[in-house]
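A single protein chain has been removed from this complex, and every other one stays in its place.
Chain lettering (A and B) follows the sequence in which the chains are written, and residue indices restart at 1 in each chain.
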Amino acid sequence: MSILTFIICCPLLAALLLAFVPNSFRVVMRGVAVLATLVSALLAVLMFLLFNGAQVGATGYRFEQQIAWVSALGISYHVGVDGINVGLVLMGAIVAFAAACVSWEIKEREKEFYILLLVMAGGILGAFASLDLFFFYFFHELALVPTFIMIGVWGRGERKNYATFQITLYLSIGALLALVGLIALYVQSGANTFDIPALTRHIFTEQHALSPGAQHFIFPLLLFGFGILVSLWPFHTWAPLGYGSAPTATAMLHAGVLKKFGLYGLIRIALPLLPNEAQGWMPVLAWLCLGNLVYCGWVAMRQKDFNWLIGYSSVAHMGFIFLGIASLTLIGITGAVLVMIAHGFLAALMFGLGGYIFQQTGTLRIDELGGLLRRMPFIGMALMMAAFAGCGLPGFANFAGEITVLFGAWTVFPQVTILACWGALIIGAVYALRAVRNILHGPLPDKWAGVADAPHLWRKLPFVILLASLLIFGCFPGLLTEKIKPNAEQIVKMVQAGGRNAPGGALVTQAAAKEDAR
Amino acid sequence: MHPELLPWIVLFLPLGAAVLITLFTQRNRELSAAISIGAVVAGFVLSLIFRAWVGWQPEVRESAVTWLSVGSFQVDFGLRFDPLSLAMLLLVTGVASVIHIYSWGYMKEDRSLPRYFAGLSLFTFSMLGIVLASNFLQLFIFWELVGVSSYVLIGFWFERPAAADAGKKAFITNRLGDFGFLLGILLVWTHLGSLNFTVLQENFTADPQALGTLATVAGLLIFCGAMGKSAQFPLHVWLPDAMEGPTPVSALIHAATMVAAGVYMLCRVSFLINAPALEIIAWIGGITALLSAVIGIQQNDIKRILAYSTLSQLGYMVMAVGLHGPTPAMYHLTTHAFFKALLFLGAGSVILGLHHEQDIWKMGGLRKKMPVTFWTFIVGTLALAGLPPFSGFYSKDSILALAAEHNSGLLIVGVIVAALTPFYMFRLVCVAFLGAPKSDAAGHAHESPQGMLWPLRILATLSIVGGFIGIEQLYASQFHTLPLEPSPSFLQELIAPFVHAPMAAVSGLVAAFVGLAAAWALYAGATEDPLPARLGALSRWMRDRFYFDELYEATVIRLHDLIAAVAAWLDRWIIAGVAVRGTHGTVELVGRALRLLQTGSLQTYAFLFAMGVALVLYLALK
Partner (left out) sequence: MTVGLEHYLVVSVMLFALGLTGVIVRRSVLVIYMSLELMLNAANLALVAFSRFTNNLDGQVFVFFVITVAAAEVSVGLALIVALYRKRQAAHVEDLRTLKL
């Protein structure tokens, strides 16, 4: 039994268990949820620490487990980690724990909420750990459906019904496009298996690359399908409204973790298995990512509601990851994965803090808040640190990732990188500091004289953990990059080897080759 | 024990202090102060020991740990020891120690004292990081950290809107410079293949044309960072606003150290910057020096006068760098740190004594009431004005000599500023310290406690002897300029400038006396400012800082906000509106249209059956 199976099943089993607990045992329900996610998180930390020493399976993954399910179609429950997803699993588990802690604010129908939360957590962890295309998609949907219910029932704002329908339908369309792509990949590869390592071996090692025609229609499906899931510009408008209306824990899990599913899919599946086409599309992706970084940054500057601001900021950070992926260099992809992990912690932290402020003041309109730092020193300082992490202050993991992406993309797309720097350094600072200025600084209005800071350790714990994660990975990014590098290198090699004959891809390959020769 | 371990300890002591204070001693004011002061004083002592151990040899040594290594992107976390960094190490720890001690006296009554000391320690850590950094990216990292420490400390009294706004403005203006800086670093990395200063210098010496046509651009982009941090025109607008912070913060960060970081960085990488870029840099320095001096003449807030003075002196330093003279620039940086910190701390003493009054026209007669403050302030003023034998004379003269050699236009600028500097400083002295008290608070002023006076005395001493303790020779050894032979006797050293570069020295001295005399004539015994009457609109322009802030607000900020508004509109109405709601609406319309078929009427259904059958028959029989 792999440790990963425990990590995934712990929340799912806890959800099942909770179904039998009577409604009135509220403390028990909270306890079970927090405990289950805590166990998951601790196991994930253990796995992360043991990663370097773990045995590498034949497929190149560690902590593997495979249970055949529908052999006729080649579907099996196959989980495993390599450098790229070990950090993601860790991040997902920690954020899930923080989300469970933060849910003390839910006061009605807790049982259903915690069950949905646990199902979502299990789904996310399963999606990241999964090495089988079918289960990859299945776990994602398992995590997505609860958001519909959570936003619809426990959401806030007058537009929550519209928000929940929009987010679910929009993301389902994206997932549908990706599904069509995945099934087409399965069919066209001719390998009769959904297993990712097996597919990789078939296409790459055994040289059965998909025909250019097949790649030509599959890759855009995957790119835009996964892209919609990750709020790639211009398919991003579901994010601010969705997150603005969602309860805190849902926003934390969704923005922090679930969004990374699409990016992980791109790196793991789309790039290496469809290299020719990938190379042709990367310039498009690079320019689109500016839509995220710069354009959404501008829109974030205009937001009057803090949740919307964080929502747009979250969309903006995705631009970095896309840029890193688009560069198709070792540095770029490593940076992209690093930003994925860092942003997971950051988004969770910001939404968590926003949720706390909303809980205390009943509003998140920036022009109504003010001077809160005096009354809430801990939350205020955490918010300030989060704001600085978001605008790329060194010492936090986001800086390490962003700077790596910038250095990686500079050799391939200099103009885009220049604009990306503007977006990161200037636009990011402007809206983050404006938010801090208007929420935390300035004189304290009388109506907020009664708000309270996080009173005891349990309330502070999720924020402390998230901040600590950001600081640890910010001061010691080597912990992550040393793991990510070998696998990122493999993927880059697969793309370059497959793409040598691609027309538009030659530019990218050349730059990457010159990059690596240094 | 390895001697190189000492600087690592010096670097991390203040960080440890900041973390300790933030996490554990927020309730205990004395303990927080003790931890912070202890860390930096220990740092100074250890730096002295380190210097004694390794001497001042110009050889470079490094001690590094890999921080981030991905392919050709290698970033180490390392410390670099050469005369430049050793000198700055002592300067930073020394001046910081003095100011930490002063802060205890100044901020004693403040309710958030622990937060203040935590911020101060964080700043010290970041500044030491800049000074000791061994590669470009590490420099950039600490550059940013210094920026955030400055933000936290400027906005220390965050409940005041002015302070909160000033902090934000400082950070964002600095970021504008950092944008150019990062692009410069990226350019250098791609063309020279490394980020480490030693390796860069080797690669550059091996292939001076490596940057090709982008050499000037790269140089100017790197200078952008210095423009932001050292508040050069046109990014100078944040420094005067930064005076909203507590006075010791202004002394440490905005006079002695952080703003000097830009000059330090330029000297560090001066080998990379080519002649055309240096020329532009020199002129920007000159313009900054002149502009700020002119604005300073009509400021009435004691701290703002000193802020514009700092801007002006920074302009001098940048000008020196641009004139191919990193040695004079660093020399002036060091002496300026002494006397400007002294002046700010003196101003703080005055402000505290008058219960936070900062308008010089409400002061007066402080010579009698606050003697120590007065005399140390005079020392600082004379040093700043550039009168021998004070240190400022020697450092300023070396810059003027450089200008005389390379660019007579800038020499004229330099001399004019040399006249304006004593003018506004003696205006301040005459109005604030001499004459009769101009308000009640001035009448009841009393001297500050000894804890605040000893730092003043120490800095005053340094301002006096700074010209004679071999600072210039030290920097000269770093930059391989012709070693200045130490003069055989003290008297010869005293008059050395007149011997080496008589025209510059004499014109500088004459300008200083002219400025002093003019100030005395206009302001001795004055109860209100005579200049507005004489200069009319020009005086108003000077007082309102030539409307740069308003200009930026109206153009850059408005433009950016406008673009953001367009983007937001586009997002709300086109993407979300037309595309998403449009799709939603279309699907709903189609649904409604199809719904019309469901009439519930039997006969309609029967009709449709028949039609369907007919169609199928037709297609089947075709």
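Here is the rule we use: a residue touches a chain if its C-beta (ideal position, glycine included) is under 8 Å from a C-beta of that chain, and two chains touch if they have at least 3 such contacts.
Everything numeric in this text was worked out from a predicted model, so none of it was measured.
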| item | value |
| --- | --- |
| Chains in view that touch the one left out, judged over the entire complex | B |
| Residue of B:Arg111, B:Arg595 or B:Lys622 touching the missing chain in the full complex | B:Arg595 |
| Footprint left on chain B by the chain that the document does not show | 595, 598-603, 606-607, 610 |
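One rule holds for everything that comes next: only the chains that are shown with their structure count from here on.
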| item | value |
| --- | --- |
| Separation of mean Cα positions, chain B and chain A [Å, integer] | 37 |
| Chain B residues touching chain A - in the complex, by the definition given at the top | 66-73, 137, 140-142, 144-145, 148, 155, 158-161, 164-165, 167-168, 171-172, 175-176, 178-179, 182-183, 186, 189-190, 193, 560-561, 563-568, 571, 575-576, 579-580, 584 |
| Touch list for chain A against partner chain B, complex | 166, 170, 234, 236-238, 295-296, 298-299, 301-303, 329-331, 334-335, 371, 373-374, 388, 392-395, 399-400, 403-404, 406-408, 410-411, 417-418, 421-422, 425-426, 429-430, 433-434, 436-437, 440-444, 477-478, 481, 485, 515-516, 518 |
